[in-house]
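Input: one structure, supplied below.
Missing here: one protein chain of the complex. Every other protein chain is in place.
Showing subunit A:
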Amino acid sequence: MSRLIETRGLSVQLGSTEVLSGVDFHIDRGEIVTIVGPNGSGKSTLLRAIIGAVKPSAGQISRAPGLRIGYVPQRLHIDPTLPITVARFLGLPRRVSRARAAAALDKAGVPDLAERQMAGLSGGQFQRVLLARALLDKPDLLLLDEATQGLDQPGSAAFYRQIEEVRREMGCAVLMVSHELHVVMSASDRVVCLNGHVCCHGTPEIVASAPEYRALFGTGTQGALALYRHDHNHTHDAGCGHDHTHANENEAAQ
């Protein structure tokens, strides 16, 4: 299996804080890998280091030669003074033909949006347009940074189904960061639990039962694990991790 990205001993310093220290990480062709971790654990920083937006303070990142990365950022605020249609947005920074733009929008599940203004899209449509843009170059690796933030639960579930479909169709590897453990873990080949360093990694089941993971996510993981096993009869006890997240999401969506 060919390595797409490999980091060895990767450390990143932002200001005076060391956000990542000694991270060994890799992703191979066609894999779906999810990074989980509490807020401030350096998940997004790892992704940003991979795209070259932050410089490592130690260690190295090696990329497969000619690697094409499609990046879906966490949140994108477009200033209301900037008029831009979906079609024009897809053509940045390199112009693409109408047909290619239409094909990418189709793959992302929003075929009819080309002439709409970016500012007029709903949260779910916006994320799909970002996905379409990431798919334009037929990437070997799709990077998703909390791509469903601000979507409600059905919306984000639909979004992840779309990702799975895209991977089936295009065969690209997917590296995603998410706090929605139950949704993303079920679709992942491997899970990496991050908290400044790699706490534990492996298949979703191995990670979910690892003591390091339980220490980070507490009792809420039982709910997540139950969902992962597609058991919908579990109870949402107060303080349950994903239940909390869900409430926050609804707020963000309003």
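Just so we're on the same page, contacts are C-beta pairs under 8 Å (C-beta built on N, C-alpha and C of every residue); 3 or more make two chains touch, one makes a residue touch a chain; residues count from 1.
By our rule, contacts and distances are computed from a predicted model.
Engineer: Quick one: find the hidden chain's UniProt protein name among "Protein-disulfide isomerase", "Probable chemoreceptor glutamine deamidase CheD", "High-affinity zinc uptake system membrane protein ZnuB" or "Sugar ABC transporter permease".
Structural biologist: Hidden chain, UniProt protein name: "High-affinity zinc uptake system membrane protein ZnuB".
Engineer: For the chain not shown, which residue from A:Arg8, A:Arg88, A:Arg167 or A:His197 touches it across the whole complex?
Structural biologist: A:Arg88
Engineer: Across the whole complex, list the residues on subunit A that are touched by the chain not included here.
Structural biologist: Counting only subunit A, the missing chain is touched by 48, 51-53, 69, 71, 73, 76, 78-79, 81-85, 88-89, 92-95, 117, 143.
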